[in-house]
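One protein chain is absent from this view; the other protein chains keep their places.
== subunit A ==
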Amino acid sequence: MYDAPNTELHVTQNDIKIAARKVQVYYGDTHAIKDVDVDIEDKTVTAFIGPSGCGKSTFLRCINRMNDTIDICRVEGDIQIDGEDIYDKRVDPVQLRAKVGMVFQKPNPFPKSIYDNIAYGPKIHGLAKNKADLDEIVEKALRRGAIWDEVKDRLHAPGTGLSGGQQQRLCIARAVATEPEVLLMDEPCSALDPIATAQVEELIDELKQNYSVVIVTHSMQQAARVSQKTAFFHLGHLVEYGETGKIFTNPEDTRTESYITGRIG
């Protein structure tokens, strides 16, 4: 499916990759996400924007069931990826996370070599038949992460020794190496300087040819630059969802307009 011809696709023509209906999330007694319905398209960058604490990261973490690792967190409702309910009892969250990759706010390379950082996912999922195969996967992932040229001569140096921007691209490459179908990014540029941010944004734009990318961001400019669809969250509600251009120029909801123009947030 990744070999689809590289023609420019119109976003509206894409298939629905993730469908969420009536999603509720509770942290203990706190109702963090209320009644969220959203359809996220394949081969599209979807941005989640909203003020801090509005639940956009929480919702993102529902899509790969990362919230399962938090004891007090409870998810209700229905999230389907390719028509399959990911909260079904038969679904193994571990398998799901291999299919739905995630990149975190702060670059978190493992204290291993660059090579081992990338090879980690493929190894635990048995994606490589032999060493040569693994080398190929690592190189491919690093190329997709747009960091191959910078690290190809020091693959066995520790990943923690890279600069912040390089580390984040390494983490993206690491997520890509397991051949996910969806890539979730939780404020991937918030710890990076503008140059590294530009590199990562460029990378996101390339990644959408193969993946459905969902990105949480606090930067409206970033959302406008990289995404085709934007969802605005406020106080646990999904307030507005639509074409990025429309959300930023002609929002329907007054709350969206206030946030975008800087009156709330």
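By definition in this document, a residue touches a chain if its C-beta (ideal position, glycine included) is under 8 Å from a C-beta of that chain, and two chains touch if they have at least 3 such contacts; residues count from 1.
Keep in mind that, in the parts below, contacts and distances are computed from a predicted model.
Visitor: From the names "Phosphate transport system permease protein", "Glycolate oxidase iron-sulfur subunit", "Methylamine utilisation protein MauE domain-containing protein" or "Amidohydrolase family protein", which one matches the UniProt record for the unseen chain?
Guide: Result for the unshown chain: "Phosphate transport system permease protein".
Visitor: From the list A:Q95, A:S163 or A:T254, which touches the chain that is not on show?
Guide: Of the candidates A:Q95, A:S163 or A:T254, A:Q95 is in touch with the missing chain.
Visitor: Considering the whole complex, which of A:A175, A:A224 or A:I260 touches the chain not shown?
Guide: A:A175
Visitor: Touching the absent chain in the whole complex: find that residue among A:N108, A:S190 or A:S219.
Guide: Among A:N108, A:S190 or A:S219, only A:N108 touches the chain that is not shown.
Visitor: If you put the missing chain back, which residues of subunit A would it touch?
Guide: Its contact residues with the unshown chain are 64, 66, 69, 71, 94-99, 101-104, 106, 108-112, 120-121, 124-125, 160, 171, 174-175, 178.
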